[in-house]
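The complex is shown incomplete by one protein chain, all other protein chains being positioned as in the whole.
The chains carry the letters A and B, assigned in the order they are written, with residues numbered from 1 in each.
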Amino acid sequence: MRKASEVGGRPLSLSNLEKDLYPSYGFTKAEILEYYRRISPFILPHLKGRALTLKRYPNGVGEGFFFEKHCPSHRPSWVATAELPRHDGGEMTVCLVNDLPTLIWVGNLASIELHIPLARADSPQTPDCLVFDLDPGDQAGILECARVALILRDLLLPLRLEGFVKTSGQKGIHLYVPLNRKEATFADTKQFSKTVAEALQRNYPDLITAKMAKAERIKKVFINWSQNDASKTMVSVYSLRAREKPFVSSPISWGELEDLAGQGDPEKLFILPSAVLSRAEKGGDLFREVLVKKQRLPYS
Amino acid sequence: MTSTAIWKGNIHFGGIDVPVKLHGAVREERIQFHLLHRRDHVKLRQQMICAHEKVPVPVEAQARGFELGEGRYLLIDPAELEQIKPVESRVIEVHEFVKRGRIDPLYLERAYSLEPEPHEKGYNALVGAMREMGVEGICTWTMRKRSYFGALQPSGRILRLMTLRHADEVIPVKSLELPDISLSEKELKIGGELINQLTAPFQPQKFGNEHQNKLRRLIDQKVRGEKIAILPLRRLKPTASDKLLQALEASLKKVA
Partner (left out) sequence: MKERPLVRRPLPLPLTGRDETAGQTVWSGTISFSLVAIPVHLVKAVEPGRVSFRLLHNTDYSPLLKRMVCPKDGKVVPPDEIVRGYEIGPDQYIQITDEELDSVSPERSRTIEIVEFIDMEEVDPIYYDHPYYLIPARGGEKAYLLLVEVMRRTHKAGLAKFVLGEREYLVAIKSTQGALSLITLHYSEEILPDADLVPDERGVEAGKKEGMKKIIGEMTADFEPDKYGDERRKKMLKLLKKIEKERTPVEAPAADGEAGEGPVDLIAALQESMRRMKRNR
């Protein structure tokens, strides 16, 4: 059941490769590792230097999972780590997925989903970007999220802020506004995103809510501004999601989003690994600007 | 039609004094609007509101503070500010002269015309000397308890005084974080030709403020209770960077 292997010059013992982790669809651990290997040139820059939260599905996506914030103590010696302050004043050791061997090792732990904070481990209080996490309530779906994302784009543009979108791989859409300035604080990003969310709620009361309560969210899109916090994580761009099918949190251009929203077919906004790979290998990383573009929040 | 002078002083440089009077050089007239409350059209007034209690604060309950950090202020007594008011003087001190055209218009603030005192011989001489040398004078003066920085310029047969902004009031271009994209010589050449083709003499009289009249007509229509047609706003499609050369060439063909 174990296979001795070598990835990027590092010895790795891979286990249960033939195990189908998406049983209703059919996608084995080997296929998961192959996806992560091929997407690695695109996903690694986004994971680099950030504390990884593992979300492990040892028995597949239909079964239980567990979160792991600590880097497992059985890690190979070459896995990069960082010490992050804990709420109780102590420190905890976290994994940094800086290279291909670490990415494959993490995949081998059946950590299908890769979650990371908005700040790097060496500056945990400085968000590199602001995020609008668009989450549909009951009786709403990804098409409503797409509509909200397009409204947000038009609203941010006059404020000189360019946003980039990815599907969540579930029913939502994530809009990232790169900042990449050392002056950025979570207090500012949270205040800004909350103010924007509330203004949108006032103007589009039938479509948008800024309130977390489930009852408020029926038929509406909840703009989860509270994700802009040092203690929160977001699923990484290009990460697989643990749904019935191996959908990916995939970047998407504004033009595509406009087209797909116009066509009204939600299925087209659920993107599978094969499509993600061919898009990235042909067109490059649509999320690259998120890592480099410098922008400043006005009025803060 | 002679306007009244707003201030009197002496231009001073290198042991020479030329007495002058200041007049405003520009006057703007425009239609004035007011801010009203939507529900009853009562005219609103501007007031200072306490950020914490959200109530209007009258002048006698206002204090002046210098912000040291987030929410921390150093209270300043108005009498203390009185101490640093500049000393009143009647001298427009010219410190140096610079060649005409060296002052970026971003620095220019407000224009005044200078009237000579009757029978003053120095005025004409100064206008002539500055014009022949193609220079303007950089000067400082104090007027109405404020110190000013400015440029003295000849204009026809009179002198003008422009107040200038201080260097740290002009936002540096660097802070705009403009992108860096290389341009081909061909694009630059055709762009240059196009601009030369479109060049005309500067004749500001050609551009009247006809908008004011249109605005007046709009108001009249409203007063008569007519309905105003709302016209759609047009937004041009940006020229794509790979179509730039093509657009320039087509433009040149059109104007040539």
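Methods note: contacts are C-beta pairs under 8 Å (C-beta built on N, C-alpha and C of every residue); 3 or more make two chains touch, one makes a residue touch a chain.
Bear in mind the structure is a predicted one, so any value in this text is a computation, not a measurement.
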{"item": "Missing-partner contacts on chain A, residue numbers", "value": "151, 154-155, 157-160, 162, 190-192, 194-196, 198-200, 203, 296, 298-300"}
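The working rule: only the chains that are shown with their structure count from here on.
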{"item": "Interchain centroid distance [CA atoms averaged], chain A/chain B, Å", "value": "49"}
